[in-house]
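These notes concern the structure reproduced below.
The complex is shown incomplete by one protein chain, all other protein chains being positioned as in the whole.
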Amino acid sequence: MPFRTRLSFLALALCLSAVPARAQNALQNVSPGLLEDIVIGSRALADFGVLDGFGHVSARDPANPSHFLMSRSLAPALVTADDIMEFDQDGNALDARGRAVFLERFIHAEIYKARPDVMAVVHTHSPGVVPFSVTKTPLRAIFHNGAFLAAGVPVWDIAREFGATDMLVRDNGIGKSLARALGDKSVVLMRGHGDVTVGPDVKIAVFRAYYTDVNARLESQAMGLGSEVTYLSAEEGAKADTVNFAIIDRIWNLWKMRVQPTLK
Amino acid sequence: MPFRTRLSFLALALCLSAVPARAQNALQNVSPGLLEDIVIGSRALADFGVLDGFGHVSARDPANPSHFLMSRSLAPALVTADDIMEFDQDGNALDARGRAVFLERFIHAEIYKARPDVMAVVHTHSPGVVPFSVTKTPLRAIFHNGAFLAAGVPVWDIAREFGATDMLVRDNGIGKSLARALGDKSVVLMRGHGDVTVGPDVKIAVFRAYYTDVNARLESQAMGLGSEVTYLSAEEGAKADTVNFAIIDRIWNLWKMRVQPTLK
Amino acid sequence: MPFRTRLSFLALALCLSAVPARAQNALQNVSPGLLEDIVIGSRALADFGVLDGFGHVSARDPANPSHFLMSRSLAPALVTADDIMEFDQDGNALDARGRAVFLERFIHAEIYKARPDVMAVVHTHSPGVVPFSVTKTPLRAIFHNGAFLAAGVPVWDIAREFGATDMLVRDNGIGKSLARALGDKSVVLMRGHGDVTVGPDVKIAVFRAYYTDVNARLESQAMGLGSEVTYLSAEEGAKADTVNFAIIDRIWNLWKMRVQPTLK
Partner (left out) sequence: MPFRTRLSFLALALCLSAVPARAQNALQNVSPGLLEDIVIGSRALADFGVLDGFGHVSARDPANPSHFLMSRSLAPALVTADDIMEFDQDGNALDARGRAVFLERFIHAEIYKARPDVMAVVHTHSPGVVPFSVTKTPLRAIFHNGAFLAAGVPVWDIAREFGATDMLVRDNGIGKSLARALGDKSVVLMRGHGDVTVGPDVKIAVFRAYYTDVNARLESQAMGLGSEVTYLSAEEGAKADTVNFAIIDRIWNLWKMRVQPTLK
């Protein structure tokens, strides 16, 4: 084969390698709707700046509830269904085929282990939230969309148990500690790092990541006004959070329409 | 049926399905201009972040002034003329045909009942405003575009009359309480929730929703400067608000041009 | 004339009225470059949120220095060269042809009269600036791009001379009072309203409107840090402002590229 032809074949091959490898994905037993939820959630949170180049959205595998589904190591704004991989209960990739995985997959593994009710987990470096992770000021529910915060928002400081680290949840032991701090709540803040939100499905976990950020910003602003702030009571929070479940599709459909064009 | 006829039927069907389904809408007595105002207002407020996935814009029905017009349950950024439905004086949908309706339609129903001068109502979770709904710091007119605030901005706390609720205006009784708190004003804040603005037409009610948010943010920033803040006096507010009516079309035309491309 | 011909004339007329009426514009002696500067400046400030639906950019007429050039009443984001009209030294439109004019054209008329060195004037409701217009905290130069503020920024309160008004500069007397408050400075704040910036050409006046807003936001943030703030000294300000003149084209070309697509 003459050199020029080989060169152009190379160019063609490069083009082809840019196309997502649909046929190669092993997750044939997972419903496309669940993969789509992970993709929409990742991209919507990136679009709102709740995620930047980092953070991740996962879902428990319905077919194998001790396993979970999460993207290969990739900026959330770029995640497609074909990037999603399967992980076992300890955060090991089942079919890595050379793909890089997120260092902090242990956040997800240990929370799924500790919380059978949790079907989805989101980890962010949410800019609204980080300030609350480093002060004694508690994050509290300031309006009904943040109602799930009224049950209490624990702050987990990695240094308390592990001393001076690189701040990351890089093994199962650290993941377990974080899962313990989360307890039975919907959100846990990570000191000098970000937060984790959980939910009974991807939509609710993403909704909570978004409104934790919004609520944190509103609370900061309210505190700046200098007079006492009234928060939702625990009872109001519990009642109002029920409504969030009823209306989730209204905002999810909006988010889907927002990010759909980025998928083409 | 010959092939060409079938083809043209098909073409016709395609046209009809692409064109908003005007013919199916029962609101044949409502001027398209009024429906358009609701659509433009909903989308403009969403575009500015005054509304997110929630909130609604309504108008009194000119043909039947005890009734009002409002979208089916839908994120405001997605509302089209064909989503707008008719509601009676108690907030019952006249021709639901299975369409979901907003839970908080009682905000609108009870304000139209209590305030014959009000021709349009907007409900938002405006991020600038929420902080003022949960503190004792009053929202006041800081610049001439917020002049309508100089008459006073009541804050309504659902808990005062109804105890621990899910925070929503989910029946006529709660709507009546909110309408009483609004009184003869243009804006009422809802504790831990958002606000309601009203006006003599959709454009003015939307203008007020927008500038209530802007004014709230400016007031927060002014208070942060740490020295005393001078607000518009009641007399200045009354005079300056007259100007807002005179210039409304200048900004409305801008908003219309901004959101028009989203309607195609 | 047969009906069909009349119909096609009508169609032609409709087309023509949609095309900007280039041939009809009376400003044939004004260089296209100057009209373009007004258009670019208006749209760039709108793009940055320094202007919203209101505010205006004007230039002294080089051919007739007692006159000035300003758009008809129109949101700044929509201004085209064909919307620009000529006004005399008292703010009267020379060739209105039914076009609505800005109520506050007296800001421009009286400043051009009082300040022969001023070749361009910008009026905004700049969100960064409004808070400084209503408190005793002076707006000061916090960084070199805001160097022109180091000479001092007067605050004009319309109420001091005119009592309770609608806050607007709606006649020559009020315009004169504002021009007196501006004195020999580059910027004057208007209590509960906005600001006016001036310059030796449109680019510099627009640059000042933009960086007055940026500087105000930075100063607010610096004050929030709670320790003493160091501002540019008057001497540093004078020296650094010279540099702003040298580099203006670098940022102007960027702004032009940013807004050019909106002109097509």
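All chains are identified by letter, namely A, B and C, in their written order; residue positions are counted from 1 within each chain.
Throughout what follows, a contact is a pair of C-beta atoms (placed from the backbone, for glycine too) under 8 Å apart; a residue touches a chain by one contact, two chains touch by 3 or more.
Note that this is a predicted model, so its numbers are computed, not measured.
Considering the entire complex, the omitted chain makes contact with A, C.
Set against the missing chain, the residues A:L74, A:A93 or A:A151 yield one that touches it, A:L74.
From the set C:A77, C:V121, C:I142 or C:M167, the residue in touch with the chain omitted from the display is C:I142, counting the whole complex. Touch with the hidden chain on the side of subunit A covers residues 4-5, 7-9, 11-12, 15, 52-54, 73-75, 77-78, 103, 125, 127, 130-137, 157, 159, 164-168, 191-194, 220, 223-224. Contact residues of subunit C toward the unshown chain are 141-145, 147, 214, 217-218, 221-222, 224-233, 235-236, 239-240, 242-243, 246-247, 250-251, 253-255, 257.
FYI, only the chains that are shown with their structure count from here on.
Chain geometry summary: the mean Cα position of subunit B and that of subunit C are 32 Å apart.
Work out the mean CA point of subunit A and of subunit C, and you get 45 Å between them. The residues of subunit C never reach two or more other chains; the list is empty.
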